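Following: one structure in structure tokens, then a few remarks.
A single protein chain has been removed from this complex, and every other one stays in its place.
Here is subunit A:
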Amino acid sequence: MNLALSIAVDATLITLVLALAAFGLAIIYGLVGVINMGHGAMLTLGAYFAWATTTAGIPFGLAVLLSALGVCVVGLLFEHLVIRFFYDRPFETLLLTWAFFLIATEVIKIVFGTDFRNVESPLPGAYELAGLKIPAYRSAVAGFTLLLIGASAFVFFRTSIGIKIRALIQNREVASLLGLNIALTYKLVFGFGAFMAGLAGALIAPMLSIDPYIGNVFLVRSFFVVIVGGVGQLLSGTLLGSFFIGGSETLFALFTNQVVAQAAVFFIAIMILRFRPQGLIKGR
């Protein structure tokens, strides 16, 4: 019984951390149709910014916000210089954002070096609940993810900017005829996606040791979260996809090692794609 409970807690925490990592990707892919292969590099950048700011003595909460803003600025610059000319060509944006990954990774290596870095956890240790040891920081991040997704749901479904964005997804031409500034909205969406990626990177930083390639681990997983959940299903899709990817990884890791578990998860994700190419929750 206790084992089942602890597996459930583990799976929930992994699901929510993964949902946090995938959210920025889901926003950019779901709303403006760009497969952002630079997502992993944005996460890494967020983690390094968090390392730099906390090392400079800035308190953790503010450091996270600054890191996210920093990645947002980088993302906006990239969008303005390159991506905005290619919105209607998904294949090109895929390659261009991959080039962003290559360049960002090298810049990170030049600026920060290749040694492992650590961000000290603001909430070290674990607390006990119903006889279970629950890692404090991880659960705080999980709670924050829920809050964030809830807030996004509110913005998306209850505010005028949310209505505009949804109108844009449904019909670009009509939305532009109604006086919506398409170019600006796309830019805002891309910037917000980058912000979320930076936020996720900074929040994940205390959970692992940082190297220039940490984002890679999350890149493919995040993609599978998005396409397994269903593209354009920002909230429920991201959560459900994360549950499938993160949960099954927890489950497999019980019976075999981490490496085989990850391969198995990818394999399952490919199967789901094969038989439900639209994702579990059908998109537009």
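By our rule, a residue touches a chain if its C-beta (ideal position, glycine included) is under 8 Å from a C-beta of that chain, and two chains touch if they have at least 3 such contacts; residues count from 1.
Operating definition for what follows: contacts and distances are computed from a predicted model.
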Margin query: I want to check something: the complex is missing a chain, and I'd like its UniProt protein name from "histidine kinase", "Cytochrome-c peroxidase", "histidinol-phosphate transaminase" or "Urea ABC transporter permease protein UrtC".
Written below: "Urea ABC transporter permease protein UrtC"
Next item on the list: Name every residue on subunit A in touch with the hidden partner chain.
Entry: 35, 82, 85-86, 90-92, 94-96, 98-100, 102-103, 105-107, 109-110, 216, 220, 223-224, 227, 257, 259-260, 262-263, 266-267, 269-270, 273-275, 277
